[in-house]
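This view holds just a subset of the chains, kept in their places.
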Amino acid sequence: MIEAAYAHRRIDLMSWTTYRDRLAEDPVIFLPVGALEQHGPHLPMGCDAILAEAMAARVADELDGLQLPALRYGYKSQARSGGGQIFPGTTSLDGATLTAMVRDILREVVRHGARRVVIVNGHVENQWFLTEGIDLALRELAHAGTSMKVVRCEYWNYTPQSVLESMFEGAFPGVDLEHAALLETSMMLALHPQLVELAALPEDAPGAFPGHDVYPQDGRGVPASGVLAPARAASAEKGVTLIESTVAAMVKALRCEFVL
Amino acid sequence: MIEAAYAHRRIDLMSWTTYRDRLAEDPVIFLPVGALEQHGPHLPMGCDAILAEAMAARVADELDGLQLPALRYGYKSQARSGGGQIFPGTTSLDGATLTAMVRDILREVVRHGARRVVIVNGHVENQWFLTEGIDLALRELAHAGTSMKVVRCEYWNYTPQSVLESMFEGAFPGVDLEHAALLETSMMLALHPQLVELAALPEDAPGAFPGHDVYPQDGRGVPASGVLAPARAASAEKGVTLIESTVAAMVKALRCEFVL
Amino acid sequence: MIEAAYAHRRIDLMSWTTYRDRLAEDPVIFLPVGALEQHGPHLPMGCDAILAEAMAARVADELDGLQLPALRYGYKSQARSGGGQIFPGTTSLDGATLTAMVRDILREVVRHGARRVVIVNGHVENQWFLTEGIDLALRELAHAGTSMKVVRCEYWNYTPQSVLESMFEGAFPGVDLEHAALLETSMMLALHPQLVELAALPEDAPGAFPGHDVYPQDGRGVPASGVLAPARAASAEKGVTLIESTVAAMVKALRCEFVL
Amino acid sequence: MIEAAYAHRRIDLMSWTTYRDRLAEDPVIFLPVGALEQHGPHLPMGCDAILAEAMAARVADELDGLQLPALRYGYKSQARSGGGQIFPGTTSLDGATLTAMVRDILREVVRHGARRVVIVNGHVENQWFLTEGIDLALRELAHAGTSMKVVRCEYWNYTPQSVLESMFEGAFPGVDLEHAALLETSMMLALHPQLVELAALPEDAPGAFPGHDVYPQDGRGVPASGVLAPARAASAEKGVTLIESTVAAMVKALRCEFVL
């Protein structure tokens, strides 16, 4: 989803000459990564990419950075963090495919002359294959006699603990279970209310899982709706708070990281 | 780029329950594929994906199909069809990466229950790696005891010869050289004029290449602007004609192909 | 480390005829997975494999299962969970290598006739590549017209919350930071005290990390010793409690999972 | 097929000491690439390799170059350019296999000390996987701190337009459809008449295809004989003209390219 306010930071919406000129200032390049994955009957399946893009756009804007087109397909959904691969619509990549995407894009961005990249991840399951893609790219860059600095972050790790506590009144179920639940629903209400069907919000009990994972995935413990924790209390207002506080923390951390 | 008129066909903007329900009608699923590649100083680098998406959206709308998020990174640019990998901004994948993307997505779509897919390609260089991805997916599906029907098309192959002849007055330079030139510029003017900087249009002579390709790419024969053929005559009006005639031909061909 | 009490469950220590005969009872097969990774100046680098093996051996013994040789090399160490790849001695695999190991072993175990496998993981960073190996094996098995049931677990997820709380007096720093720290040191003291050099235990402050990860890894936030949280309070007694309570919970959960 | 007149240029027919001595003059190394693919009932299936070898041998002879053994297996046949994978006898490689062959051979040739290679392609479908093989080799060579110059050509791109026009009387159907047809049949008659069974030449109508490709390939539009365009007018005399004019143009272009 391209938000008009941030379109001028999208690399795919600018010409190569404009991009070349902006590179002279050594901007931080943002790569959002999401998934195409069930998010309950009330949220669109592209939710993880949409939220990662929204975070990246805002932070890039604050830091005068640029933004690459998001990766909209991610790693395989797991029962305890996304309901698993049993839902129609969830469209996932092999780990090696996602890793290769990241490696290839980083290799190219370095060829352009960029040296600072932030990968903003919006899908729990992506994390390790992104990490491997970064590692393979850096190994190859070392062979080529160059390097770059890459930050990989899951955006929710910046959301202030105080914000979470006040929203959940002390009962935050953890990031994994917060799939298609209060946090994501609130942020989507704040950003794209037309894509949220609140009326479809289920009354399912939250997901419940043993200490282990079972394969083939069989849906045990996964609510039939795919919503892993209660989302009834979601609101656009909460979404705004979540986005603003998370973006502020990211901006602060990345300013520090890149000495901006 | 999501065009509002077609947003309701985007799989990533619908919930899994909506998708599941629509699948019952055995819709054709469209997967647009483009690239992030220099398109001269006047067009955005995401041009190939934007045009493939626009074509796919219109055809899907006519055929009551659904549309997957586009692949926005493509295979390596070649001198004679995109100026080559020497431009900053051109961000390309290894062939195996693109092939794996297609294979993975087709595997998942079949798991959902879909059996009819059209890959709409907007980047010359993608064609063979898309083909390989389809072949690998079909081989794997055969092992799994199932199958699907996949159409792969380059959208420009549907543009009526008569339209091209009238626009070029008999001097059509061929699809390869038509990179960032009259056709793409016209269609972008018709679809997203705000993304076209006509003032930046160069006066370069067209690209000129020997009978072979040379590696490492050295830029010989490639106009400095990256525009491979004259684009001065581009207009939104021509763009509308191109889009409408191409879409009409695609709709007709695919109706026939899928007996719709 | 082969503990004499459990050696009779080791597949590599029995003949193929013995193994064949035991398979008739459809035993659960355990595959421990660890790493070769720095664990501070006081613990041996094979710690993760040793602990995973110890857990697996005890649980297998309770459930009358069999045990495969452990995988003693794991995925790349990350700063926040193992200090990262900057330490000499840490000897890690590419993600694809670990994934292939798991896929190949599962394929073979099914050929033998086994249908129930538990992968006991002792190294945080392995989790997702193990998962991918399981998924690739199951996909291939489905092509071959067969299947199996695989459980993947990180053993620490079974440690009762009450045990952790009493040991940390409410200040459990989380599994990631508990690298080479109180939990692992205590269990090693209980199992193999001769491999623990308590005198070498450092006085480092605990690890401290931002919300993101930075690559190339630069050691920021990692204590010089590689110990990520205080280990001073470790004791063999605590180790016994940890092992016994964890094993008991695993036994209970797996009995339920496999209807034993 | 080794033609006696050119055998002294074949690297596989000379000793390593002879090869080493000739390398001192920095010769251009030619690598012909073909396929094992149906070529109608009248031509042998190795046709593409035989013709690529014949072209390469003659050009190498003019330029005092050397010739590697041809790659005799190529990428998968497509309906519109070779009839597709539905014919017995067509024996094709995965794209990644062909790419790896090219990468490996280029890596070795550079180790020998050669720096100039021409890949002469005789099979339409090979082109992009050859290109990828060249790119991967050059990337690796850059890591090793060296480079080379590689030309990839499809030999038919050098055939003078005037020759084609006079032969087809203005109705040249395009390179793709010219599979097992007038051009290839004529050249085979000129080179190896004993391998051509003119009596078996079919009366099929030419191939006819929509704007897209369909998978799984189903043979639609492909003449039953596998001959995609009329070949009746083929003659050895035309073959001589084709070979001589094409070789002359290649020699001229490569002399210029390599400053010979």
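Lettered A, B, C and D in written order, each chain numbered from 1.
Keep this in mind: contacts are C-beta pairs under 8 Å (C-beta built on N, C-alpha and C of every residue); 3 or more make two chains touch, one makes a residue touch a chain.
All of these numbers come straight from a predicted model, not from anything done at the bench.
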| item | value |
| --- | --- |
| Where 4 copies are displayed, count of copies in the complete assembly | 6 |
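One rule holds for everything that comes next: only the chains that are shown with their structure count from here on.
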| item | value |
| --- | --- |
| Touching both chain B and chain D (chains) | A |
| Centroid comparison with chain D (C-alpha atoms), farthest chain | C |
| Length of the line joining the C-alpha centres of chain A and chain D, rounded to whole Å | 47 |
| Whole-Å gap between the CA centroids of chain A and chain C | 29 |
| Chain contact graph, described as a line, ring, star, complete graph or other shape | other |
| Contact pairs between chains, per stated definition | A-B, A-C, A-D, B-C, B-D |
| Residues of chain D that touch chain A when the two form their complex | 142-143 |
| Residue ranges of chain D in contact with chain B within the complex | 75-76, 78, 94-96, 99, 118, 125, 127-129, 131-132, 134-136, 138, 147, 149-153, 157-158, 210-216, 249-250, 253-254, 256-257 |
| Interfacial residue positions of chain A with respect to chain B in the complex | 1-2, 10-20, 23, 36, 38-46, 49, 68-69, 72-73, 85, 87-94, 96-97, 100-101, 104-105, 108-109, 111-113, 195, 197, 200, 226 |
